[in-house]
Each structure stands twice: as C-alpha cells, then as structure tokens.
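One structure is given below, represented as structure tokens, and several questions about it will come after.
Excluded from the complex is one protein chain; the other protein chains are retained at their positions.
Here is chain A:
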Amino acid sequence: MSISQASVGSGALSHVYIHHPALRCNIPESRGLFYDDANRLLICTTSSQVFSWETSPFNPDVPPSVDSINEGPILSIRFSLDKKAIAVQRSDCEVQLFNRETKKILNHKCKAGSESILGFFWSDSPLCDLAIVKTSGMDLFACDSMLNSLRLVETKKANVNWYTYTHETRLVLLASGLQCKTFNGFQLSTAGVVRLPRFEMTMARSESNSKPILSAGDLHLVTVYGRIYCLQVDREAMLLHLYRFYRDAVVQQGSLPIYSSKLSVNVVDNLLLVHQIDAKVVIIYDLFVDSRAPVSAPLPLLWRGYQGSDTSSQAANKEIESSESSTSNENIVMYEDGWTFLVPDLILDQTNKVLWKIHLDLEAISASSSDRTSLLEFLQRRKLEANKAKQLCLGIARATILERRPATQVTQAIDVLVTAYSYSVKAGTYKEIKNEKATASTPTAGASPDNERHRPSGSNIDEDVEMNLSSGSKENMFCADEQQESQLSSPAVSPDELYKFVFASVEEMMVEESEYLVAIITEFLRSISAEKLKVDLNIYVMTIRLLAYSKRFAELSLFTTNKIIEPSKEVAFQLLESGRQNQNIKVRKLGLDMLRQLSLHHDYISSLVQDGYYLEALRYAQKHKVTSVRSSLFLEAAFASNDLQHLAAILRVLSELIPGFKETSEYYTFYGLLNDTSSSVAV
C-alpha cells in the first residue's frame, strides 16, 4: 500500500482535475439535487418547481429550465427520453407522471404492503417506455407522451433487494440473496429486452466469518471502449473486481487493488478513474490493455482555478488552489462526504450544490510516462481531447528523434502512429478529412479534424447498440456507444502530418545527423508501405536531400531504382539539384531518367540540353513531337559547342519539327551565323 501523502502537497501534480467554474444550482429553498443520467440533466427541486440544467455539453452558464409540479415528497425524478414528461417517485408505492405541456398527471401505485417501489427509469426499447423496479420484480410499462395511459406490458419476477441501472449501458442489475450478491440482469436496448444469465459476485469472507453484504454503492456500471463492465468493491479483500458483460456470459476479468474503504469511479475518455476517497487520490486505469497496471502513479484530484481557458498542465504552477485548500469563493473540500460520483464523468457536490466535470490532464500523464511506445498507444486511444492527444503524439515523436533515441525505439513509436492512423482510416474515424482531400485534390494543411467533429449528438448510441446486438458474436455484444457526442475526432496522425510536423520540422536541426534521420525515414516508409498508405512526396524529396548530403549515393540509387522513392516531378528535380550540388553526374542522371519515365517531355528535354546533350534532346523532341522547348536552347547549345555540323543538323530538324520555323528571326540569325562561319556546311 504505497499511497503516501507526499504528493498531496502544494506541489499540485495531478493527472485528473476539476475545473472552475462549476455548474452551480443556486436555487433558494432547494430540497433535493438529482441527476438524470438518461438525459444528462442536473435536476434541482423545490417544493413545487423543478429546475433542470443540461450538462452535456457541460456549460456552467447554461440557464435552467423550470417546470412546475404538484407539491409533495420527491424520492427520485427523471425526465422521459423525449423530455415531454417528468416522472417523480413520491413514495415507495407511488410514481407520478407529469406531461410538461399539458400538465396532465398520471399516477401509478403499487400494491401497498406486499411490495414497494425501489426506483424507476425510462427506456427506449421497443417493448416498453418505463420500467419500475419493485421488491417483487420489474414492471415494464408502455405509455405515450400524452400520458393517456400506462399499460403494463411485462413483469420480470424476482426478489429484489436493490438494483442499479445506467442509461449508458441500458443495463439493469437486480440484486438478491442474503448477501445481495446474486444478480438478475436485463439489457433494455433498442433491440429488445435481453436477459442476462443469473450470476454471482465474489465476496471474500471477513475474519469474523460474518458474511458481508453488498450494497448498491459498491457496484459501478461503466462503459469503456464500447465494452460494458461492472466494477464491484470487495472491501474484505480490498479489491475491485471487474466483470465484463457479453451476450451470453458474464466473465470476471481480473481485479484492481484498492487502497481505501470508500471508493468511487468515473470514466473519462474510456479511462477508468478509481477515486480512493480515504487516500484522496485517483488512480487511472486503461482497460484496453490486458495489463491491469495503472496508467500512472496515484495523484490527488486537483481543483483548477480562474486561469481561464488554458487547461494545460503548464499552468500547474500557476494554480492558485491545490487540492487541500479551500480559500476560494467556493468552499471546496476534496472528496468530502457530500460528493456523489456520477458515471461517466461528473461529480455532484451536494453540500455546495455544484456539479463538476472531471478532466484528464493528458500532458501531465504523458510527462510522467517514460515508455514512449505505450504512451503513444495510450494517446492514440484518446478521443475526448483528440487534438491535444495528437499534438502530444507529434511532440513525442519529434522529441524521440531529436533526443537521438535508438532507431528501434523511434521505429516502434512511428509504427504505433502509422498503425493507429491506418486503423482509424479503416474504421472511418478519419474519413472526413479524406473526403475533403479528395475534393481538394491537394493535401491541405489546415484540414483540422476538429472543425467537423461537433455534430449533433443525437441517438447514435441506439444505432450502435442495435448493430452490436444483431452481430451475434460473443465479443462486444453488450456494447454501448464508444463514440459519444463530440468524440468523433480521432488523434490519428496521418503520414502527411507526420512528415510535416515531425520530419520536416527536425530536418534543419538534424542535418548533421542525416544518416540517423534517413534510417528513421526508411522505417517510416516501411511502416507506411506495410499499411499500404500514401505519403506526401515531400518526404521523398527530403530523403534524397539527406542521402545526398551524407554522400550515400549507392543507397540513393537503390532508393530511386527500386522506387522506394516514388517517382514524381519534384523528386526528379531534387535529384537534378542534388546531382548538381554534389557534382555527381550519376545522381543527375537518375533525375533525368525519372523525368523521362514520367514522360515529362518538356522538362526532360530542357534538362538534357542543360547538361549539354542537345543532340539527344533534339532527337527525343523529334521522336515525341515536343515543340514546347525553346528552339534557341538547342541552337545556342550547339553554337556554344562550336560544332557547325551539329548546328546545321539542328536547324534542319527544327525546320521539320516546328511549322513555320524557317520564317522566324531565330532561323535567320543562326542560318546567317552558319553561313558566315563556314559556307561549306550544307543545310
């Protein structure tokens, strides 16, 4: 148990933070605070009014909407999924439904005495609209939004001690048995109601051999990477057990150690945050990998103050508040008793009547990680702050190169990025940019993925669940949506961006170490080629530059002839240029050959003439009927070489090649020159 208090000082290192300002419900005479997870509403009730705030997207300044309801006790309250009705549990035997427009009221009562209502939730399954969980089981009702009637469609009989439900998972778990560790589960998804096999959770026995009893607060339903997990606190064993839900099975998948008897969880960006409340620290787990090791060291949750919009960890030292202090206008006490942790990513402070959204500090996490390969993999899985993750990835890639890490390490890093990109293209998360490219034909630099990400969130969750249900595979059958709203963005780095923001940006600094850079680019190209991706041709131009700089002409030749460097006009010109700079005729010829192969007749002929091969150039022009090259080029070259026979021949060929050439002044000039110098050469 290595949790020390050392890090909870004013040093204020943290990976997870809440951020000022919070959503504040300063409603006088408020009697209760509720959270409606299906609609993501924070609900504050007074004796006769209901105030509700949208929490998604999280905006502290959002005004509440107000509804009036009849006075009376409110045990729980939830808006219907179309938000046209409000359901209120009045007592353990009565649920009242209000239509928000017509103010129509519908009452539902259960048999008093024999059973009592534990709670209720709205459902979007085709079978029913409202589910009421009672000690005797679960009743499923259909009702229309006008609240004309509430019709019982099905009853799931069971002895229920308590239950837990989240709209995100559409999963209801009904606890029964003496220890409350036997569960009946149902998923009420758009595809219908699926019954889970009955299962038991593991509970270690205490020393006194008394059997501990599981409570609803010990159970957390979370969704990570589209998989549904149930986390169960086992206080005796000090373990957090993980159960994963498949279509036909519930499988325990390891356990996490816990360091606090009070525990809560959040999920942010598919990462599991386990709050060790007694120790006042958060531990981050990434359940994507098989390893159950935490992503980073346990650090306290931090409250960040007024420093404005900048949420970067660079501001860590500027933070006016550390986790322990409470001097601000808001009387924040970290992990105080009044806190309720709302899955996925909210904290409701009942005492202060404020709602916090939890944020991850990706920069801090990456700064504290030394294994860059797994860090990059980690960052590539981030979706919430995709752009930041992407920038961090680029920064890490740059740093690994600039620090001259061994090529194998850099290779791994590049492989991670390229594979992730390839995957995201295949998965369609990178699609938008690709389309844009297709229309714009040239890769545009400014094509930021974030511009297009903010789509109306809508009900894509439903579609996804349905899809997952219809695919009969065991894997991921119970699948809530991974892509939650505004999370369409992907941190994937395209090869072009890798070139632009990594290779091109380090080239100048590393020109003396071009061999190292070439080794890395080779690996990059290998990675690209293995994934069958394309890359900006500038990387080829750069490769030539670097190879020529380090005088590795043999390799330059192999790269070119084997088409590792894909032929293009720009590449050919770089070869010509590098050949000229190094006075290496072989490299120049590679460039010429490439121009010819690309059928860039005009450039090929001009370059040939430049190199003094004017006869060959003219022959080529004649063969391919190229007339765009200035005729004076040939004539001047021949005249400069002092070969009158050539000059005469060129005049003759040009007169055949270019119609009307004999009428041009050029013809007269050179014809005159020819006759002046030697009358013996016949034209």
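In the analysis below, a contact is a pair of C-beta atoms (placed from the backbone, for glycine too) under 8 Å apart; a residue touches a chain by one contact, two chains touch by 3 or more; residues count from 1.
Quick note on the criterion: contacts and distances are computed from a predicted model.
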Protein that the absent chain corresponds to, by UniProt name, given "Vacuolar fusion protein CCZ1 homolog A", "Osteopetrosis-associated transmembrane protein 1", "UreD-domain-containing protein" or "Mitochondrial inner membrane protease subunit 1": "Vacuolar fusion protein CCZ1 homolog A"
Per the touch definition above, residue among A:159, A:215, A:581 or A:597 touching the missing chain: A:597
Sole residue of A:115, A:278 or A:616 that reaches the chain not shown, by the stated touch rule: A:616
Residues of chain A (touch criterion as defined above) contacting the omitted chain: 407-408, 515, 518-519, 522-523, 525-526, 529-530, 552-555, 557-559, 561-564, 585-586, 589, 593, 596-597, 613, 615-616, 619-620, 623
